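One structure follows; several queries about it will come next.
A selection of the complex's chains, in situ.
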Amino acid sequence: MRSFQRGALDLRPVILTPGVSRYAEGSVQVEFGNTKVLITCSTEERVPPHLMGKGTGWVTAEYGMLPRATHTRNQREAAKGKQTGRTMEIQRLIGRSLRAAVDLSTLGPRTLTLDCDVLQADGGTRTASITGAYVAVVLALRSLQKQGTLTKQPKLTPMAAVSVGVVNGEVRVDLDYEEDSKADVDLNIVATGDGRMVEVQGTAEHQLFDRKTLDAMLDGGLAAIHQLVAAQAKVLE
Amino acid sequence: MRSFQRGALDLRPVILTPGVSRYAEGSVQVEFGNTKVLITCSTEERVPPHLMGKGTGWVTAEYGMLPRATHTRNQREAAKGKQTGRTMEIQRLIGRSLRAAVDLSTLGPRTLTLDCDVLQADGGTRTASITGAYVAVVLALRSLQKQGTLTKQPKLTPMAAVSVGVVNGEVRVDLDYEEDSKADVDLNIVATGDGRMVEVQGTAEHQLFDRKTLDAMLDGGLAAIHQLVAAQAKVLE
């Protein structure tokens, strides 16, 4: 039986708590079961050097995990003096995804920085981060509009993300840590509610995968994303 | 008027929420008004090289602040590749204080690592961290005892910490960020409920201070610590 008594294609309970930070322009705490990520969206009225004078905006992301977010303690990256390859890979993925969600040309010359800090990790931290980050971005843009900095909302493409895997020969959606560590194939999907894709990253962990398996995983993942986008919309109402 | 409608020697509302982490041996979320710190205590059945074979234990601490814990975003230390002097100074203070709270010789050859991560910062993050860390340590030791790793609790000295300052000529306890940034003198005290001191760090920010002022600050701080130690005891009952 899967955690939370759910079926193979069911999500864990998803909770999006907006406005958890007193100071950030936009913020949300996202929970996918026992995975908990605190996300803030900070805004700045300037852009990185390579965009100066072009009128366009920028969205970037950083990802971190508290040392004891997991079963055993990991060394603090700030103490080690460098971010791991895994951290870099994840924050690049979050940044790319959110840049696809916000039309940078109508954003204007400002930067949105997403900080995704994992308070507790039970699998799927990157997909939870992306799902929550979209909410944080929308809240930050609303707050800019309220304070008059932004006169018109940039065009937005609502999107969310989920992990899918093959465990014991079965396609399962939203793996927890235990499932993730024994999955044969692991797929992360970022997409819109109507199935247009932003990122697809599939990895054979212990077994190669064929087109049929990939299709089944995409079916399951896109259906789950449809629900996640609906959950985002509800919170943002 | 001070925040939370309080008098010069009053603490902000203090909330200690134990057991906030599913994985850490001990954990607590501590709030002093709008300051919020997530603290985990991780245990390991080994000691640093300089203590090997001596039978004694070790307690150490690390401190971090989420980039947007404050009014404006700070650069992530993991991304910069080094911890600031401020971070180092604070985590050394927390570590020293908690080593005074736990009798290392009866702790046995194990290490307790405190991770104090500031989710939201409104002044007093180091004193909130120490106050919460004591609770996390006790919870971690209880969990070691429950799982049979520890047969006998080491001797503990309950202690807490508070900041005191001189603002507009008045001695005030538990400064929030706004008060802190305009205080003339700033004092951090770590002590037991009955006024025995572990650390006293006083700094003239804009004005030197005399013995009489120091005495008044110590009076206010130690009285507040008496209350904080009582709050810890209540949570630990």
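Order of writing sets the chain letters: A and B. Residues in each chain are counted from 1.
Heads up, the rule we're going with is that a contact is a pair of C-beta atoms (placed from the backbone, for glycine too) under 8 Å apart; a residue touches a chain by one contact, two chains touch by 3 or more.
This structure is a prediction, so every number in the text was calculated from the model and none was measured.
**Student:** Could you work out how many identical chains the complete complex has, if 2 are displayed?
**Tutor:** Number of sequence copies in the full complex, not just those placed: 6.
One rule holds for everything that comes next: only the chains that are shown with their structure count from here on.
**Student:** Distance between chain A and chain B based on Cα centroids, please, to the nearest Å.
**Tutor:** 33
**Student:** Per the contact definition, I'd like the list of chain B residues that touch chain A in the complex.
**Tutor:** 21-24, 27, 34, 38, 40, 42, 44, 62, 64, 66-73, 76-79, 81-83, 87, 113, 115, 117, 119-120, 122
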